[in-house]
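Beneath this line is the structure, given in structure tokens, with notes to follow.
The complex appears here without one of its protein chains, the remainder shown in place.
Here is subunit A:
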Amino acid sequence: MRWRYLSHSIRKYSKDANGFQVGIVGAGPAGFYCAQQLLKKIPGCQIDIYERLPVPFGLVRYGVAPDHPEVKNVINTFTKTASNENIRFIGNVSLGCHITLAQLKHSYNAVVLAYGADEDRKLNIAGENVSNVVSATKFIGWYNGLPADKNIKVDLDVEHAVIVGQGNVALDVARILLSPVDELRKTDITEYSLEALTQSKVKKVTLVGRRGPLQVAFTIKELREMLKLPGVSTHFFENQMNDIDKVINDLPRPRKRLMQLMYDASQKTEVRNKLFDILFLRTPISILGTSKIEGIELAVNHLEGERAVVTDEKYTLKCELAFRSIGYRSVQADPDIPFDKMSSTVPQSTGVYSVGWLSSGPVGVILSTMSNAFQAATLIGQHFDKGLLGERKPGYDYISKILEDKGIITVDWNGWMKIDKVEVERGIKHGKPREKIVDIDEMLQIGGILK
């Protein structure tokens, strides 16, 4: 009896392994921030982080723009977390393909779903499938070296590109298209996309949004960068910024500063070599062109409150390239996941948790993801303290057998360090911080383990 009490106390309070097993699915910022906080909330717990790709960091590696290297500094914190002896990274394992939620629940006291939102929302209009209508997400994946997107077709031998959507993803795409290529050469952008961007003829990018200036989703830092791009002038259509100055002062500070910056920009008339256009109050109705895009037919909207309402008036925008950038959606990776189809998110439940975009929906900067992941970790800590997750679980012992039986090659943290080293060495040749490996087989050859 005494021994049992003692061993319980040791399990709960000791810094050494306490037998509590956590399985996290997704090695992006949400997964890592959650792991970091769990180490504090439940000292001695074992955390296994599964990642579909052989390499970690999710959108920090594949979403953050190559010319924003400072944002990627969070990798240093994640690497520190990963070096904790109670954290195990298991790359190249996919939930819903190699393992199931039921198997994870069998193995872990807490399963944390952190696999994000990687499906882009479609416009669902006629002509969307003609060539050179590209998903902004895939374009970003392409220049960032995401293996699945390395072969997407985008013809940059055109002058005018349209981006549907007015968030930071849209601005990232616009900035990459309009930036002087020499600025990108020093970044970790993939060599093949640098080559394509060097040949690019794009001189004009139009950002189209359904609503008005007051409703834009991009943040001020990203707009300020556009306004400072060398050789690019920013224009607004048809006096759409008129009268904005009358309401600016009544707005809360963040909106107020953003609107002031936009308004000041709209008052400038300088014309430079390249053009960045912002067009409000338009909804795409159809893509024009039979095999290749020739333009977009838009409906003119007006606002009722915050809502855009389509009118009968039409407006045609000629272009030879279009990106859709109207948001992401999470998918249900496994049929057993308690997935809310309406919001495409996973609510918290005892034993199965969600963090990051899968939990909050695909909005917000890294701070919001961090905050969300910390909260989920706090909730798991509370459930642990209440003894709701008490059963003894086998952890990775169970899953590793499944992977072994299926002959899955996995990548551990050491394997990632090997891949990282090769990428950094290849980068030196091109004067870049790294040259990403875009072929999964090559990654596995360098860092893979087959039991």
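Methods note: contacts are C-beta pairs under 8 Å (C-beta built on N, C-alpha and C of every residue); 3 or more make two chains touch, one makes a residue touch a chain; residues count from 1.
The rule is simple: contacts and distances are computed from a predicted model.
With the options "ACYPI001632 protein", "ADP-ribosylation factor-like protein 2", "Large ribosomal subunit protein uL30m" or "Ras-related protein Rab-2A" in hand, the undepicted chain maps to the protein name "ACYPI001632 protein" (source: UniProt).
The chain that is not drawn here is touched, among residues A:K221, A:H302, A:K318 or A:K406, by A:K221.
Interface note for the absent chain: among A:V74, A:V133 or A:L389, the touching residue is A:V74.
For the chain left out of this panel, the touching residue among A:T316, A:S371, A:N414 or A:Q445 is A:S371. Note that of A:P254, A:P347 or A:P394, the residue touching the chain absent from this view is A:P254. From the options A:F20, A:Y33 or A:Y328, the residue with contact to the chain not on display is A:Y33. Seen from subunit A, the chain kept out of the figure touches residues 33, 37, 68, 70-71, 73-74, 76-77, 219-221, 224, 253-254, 257-258, 365-368, 370-372, 374-375, 378.
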